[in-house]
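For this depiction, one protein chain was excluded, whereas all remaining protein chains were kept in their positions.
Chains: A, B and C, in written order; residue numbering restarts at 1 for each.
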Amino acid sequence: MPIPTLTQSIVITLIQCLLVVIFVFVVVPLTVFAERKVLGYLQQRLGSTRVASGHVGVTGWMNRGMWKWGRVPVLSYWRGIPGLVADVLKLILKEDVIPAKADKFVFFIAPAISMVSAVVVFAAVSFVPGVFFTFPKWFPYLGGLPVSGGIADINVGLLWILGVASVGVYGIVLAGWASNSKYPLLGGLRSAAQMVSYEVPLAISLLAPVVLSASLNFGEMSARMAVGLPFWGLVPQILGFLIYLTCGFAETNRLPFDMPEAENELVAGFHTEYSGMKFGFFYLAEYINMTVVAALAAGFFLGGPWLLPFGLQGLVNPFLPAFLKWFGEPHAIFFVVKIIFLLFTYIWVRGTIPRYRYDQVMSVAWKYLIPMALVNLLLAALVRCFA
Amino acid sequence: MVSLNAVLLISFLLFSIGIIGVLIRRNALVILMCVELMLNAANLNFIAFARHSGSVSGQAFALLVMGFAAAEVAVGLALVVALYRKRDTVQVDDINLLKG
Amino acid sequence: MNKLLRTLIPFDIAKGLSITGKHFCKVFFTANRRKVPFHIVSEYPEVVAKMQPRFRGRLTLLKDEQGEIKCVCCLACEKICPTQVITIEKGKKEGRKMPFPVRYDFEMERCIFCEFCVESCGFDSIILNHQFELAAYNREDFSIGMEGLGQNMYEPTPVGKFSVAED
Partner (left out) sequence: MEHFIETIGRNMFAIFGVMALGGAAFMVASRSAVHSVLGFLFAMLCIAGCFLALEAEFLGMAQILVYAGGIVVLFLFVVMLVEMSKKKEKEVFQLQSRYAVVAILLGAVAFLGVFRKVLFGAANPQALGLLRPELAQGLDVAKQNAQAVSRGLFADYLLPFEILSVILLVALVGAVVLAKTERV
């Protein structure tokens, strides 16, 4: 295995960053689309089935053609898909309005903080332990060099993730303040209190995997939780998993903890005054944060890139289709599948549970989740002591 | 590698900026922030000396200082909020009465 | 103790999730495959929407078996109408003992679809039908009468002007 020079390693890191960005920007629009469809199905609707007018333009022509064809919505699952492009185009082309009394600098920087802190978290997430792929020999400049499964597989990866994710609060709070308007300010204040509160049980519930795996490195933790514990650590850590998911919903401001942008009380909450791509950044950041939380849950509690715990993989292998076997045991594809399942869970919960009142949100965090998380931590310590 | 002198210089400058802030600002919140800045400058020195001496005691102590700073901020901000409720201001030179 | 258990173990959340999950599976796996779909919405302009029986659409005059207008001009509907959108002119018709409405005007732009007129009618001679595509391009189109300039009372509003299903 050749050792890369400094410049080569930096180029490789840039390539990894590009891969992560591509992953994020493929998953996020698909999640937005899936959210519409899945919410629809959950509520016995069909979700989005057409783009713009059903009678104008190319999509209209397609729609008409389909109806003429069989009087049945043949592609009723997929006819909303051009909406992906339409959404992005709308966000980019919209006029960017800045309120006259807004604090221009802070107004400008808030969406950037949101977006950056959401994306940068992925630096410490390792998708596969060890080498992800190796450049072929003929590749210019980088031939024969390995690319690892995470950008920066640092020793304090978990702390990095928690710390940078907590910086994301500033985006929301500063946006609320800079808009110089009542509803955004209320949304920002609420979210500051909510996210600071929920960070505590979130961190404590993630401490249990730390105790069990005796590491702070993402890849190491996920490997030890997956291989060393029954059912990827899901069974001994079921309480921790539930607490973590709940706090994850709250941290990403998803329903049922949708305090900062409570549509029925605060118009649109902290981004009421935002439009155009600045709003788009908040929108993207929310979905990227969802992906991050799902990635952490998948990595720590659902076994990350490991398909099955223990040696069960060998038992199942004969029954697997050939293409799955081709991927091998720890493979990024399993990780991604788990992330996608958790993203579905997000939408599922959103379609099921109504929004909490503000005081209920706070009491859930301080009166129930924190004590439960502490008990869970104690359990993990006992397991570690005696097993 | 980092030389000890660079760390000392930077932390000294940070500390000085903190002192300037405490002396010249009127807003109690900014003064609190400046105090935090000075604590951080001290932390920087702790870590530099820990590295210099090759032990981790300095790092452990820096962590303790961080916890202490958190406690201090909690009490300080509570004081500021109480003050604001009572006097409707956070300007330190408006608070010049012993009773009131 | 029971309450504490119910607080700690989220049974009701699980129940709700299972219900929505069931709906999801039903709709997801049977969309396009059933005559009577599980999803409760229809793809409106293509599939004509079915209204519930109590839906209140446009006012319509009814006729009896002989094709005679049932209305006897008691003016109950005109009196009770809160927005006064109904104007009736009494008249006579040969071979009919009861009074006959020469004019029955209905200004739909002000109608609030309260159905008081239908309730007050002692002869069951008017109903609010199930038409819901009531939009029009001109103000005059909203004044509906028995004949003349406005639309005819018995004819449906031009439905399907915009829908593919009628092509």
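Definition applied: contacts are C-beta pairs under 8 Å (C-beta built on N, C-alpha and C of every residue); 3 or more make two chains touch, one makes a residue touch a chain.
Since this is a predicted model, take the numbers as computed values, not measurements.
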Review point. What shown chains does the left-out chain touch?
Key: A, B
Revision key, fill the gap. Of A:L91, A:V167 or A:L379, the residue touching the omitted chain is A:V167
Revision key, fill the gap. It is residues of subunit B that touch the chain not shown, namely 1-10, 12-14, 16-21, 23-27, 29-30, 32-34, 36-37, 40, 43-44, 47-48, 50-57, 59-64, 66-75, 77-82, 84-85, 88-91, 93
Check your understanding: Where does subunit A touch the missing chain, residue by residue?
Key -> 5-7, 10, 103, 105-106, 109, 154-156, 159-160, 162-164, 166-167, 169-170, 173-174, 176-177, 185, 188-189, 192-193, 195-196, 199, 216
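In the analysis below, only the chains that are shown with their structure count from here on.
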Practice item. Counting only chain pairs that touch, give me the topology of the graph as line, ring, star, complete or other. Key: other
Review point. Can you give the whole-Å distance between the Cα centres of subunit B and subunit C?
Key: 71
Review point. Taking each chain's centre as the mean position of its Cα atoms, how many Å separate subunit A from subunit B?
Key: 35
Practice item. Mind listing the subunit A positions that touch subunit C in their complex? Key: 38, 40-46, 49, 54-55, 64, 67-68, 71-74, 76-77, 242, 348-349, 351-353, 368, 372
Exercise for review: Quick one: which bits of subunit C touch subunit A in the complex? Just the residue numbers, please.
Suggested key: 7-8, 10, 13, 16-17, 19-21, 23-24, 27-28, 31-32, 38-41, 43, 45-46, 162, 164-165
